[in-house]
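Every protein chain except one is present and positioned as in the full complex.
Up next, chain A:
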């Protein structure tokens, strides 16, 4: 799927840290600025804007979230792969 926007494991760790620090930071900034300027609307504008900015940083699969791709082991040819899949009992029963 082209729109899945997958990131690797290290990237997930980084994305989680950035989102949590970002949202808490904007909440604290919003509270302090709103309190100092005595403007409650400003607090929630800063908080809402902060969520939007955090989403812009965290949601797209930026390249710094894909610096550690998983190194898979080379594929091994096993005996089972060569076996032809047998018909299951259920199918046999239905056909009779």
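Keep in mind that, in the parts below, a residue touches a chain if its C-beta (ideal position, glycine included) is under 8 Å from a C-beta of that chain, and two chains touch if they have at least 3 such contacts; residues count from 1.
One rule holds for everything that comes next: contacts and distances are computed from a predicted model.
Novice: Just to verify: the chain that's not displayed, which of "V-type proton ATPase subunit a", "Signal peptidase subunit 3", "N-terminal E2 ubiquitin-conjugating enzyme" or "Large ribosomal subunit protein uL14m" does UniProt list as its protein name?
Specialist: According to UniProt, the chain not displayed is called "Signal peptidase subunit 3".
Novice: If the missing chain were put back, which residues of chain A would it touch?
Specialist: 3-7, 12-13, 15-16, 19-20, 23-24, 27, 30-31, 34-35, 37-40, 43, 47, 51, 54-55, 58-59, 61
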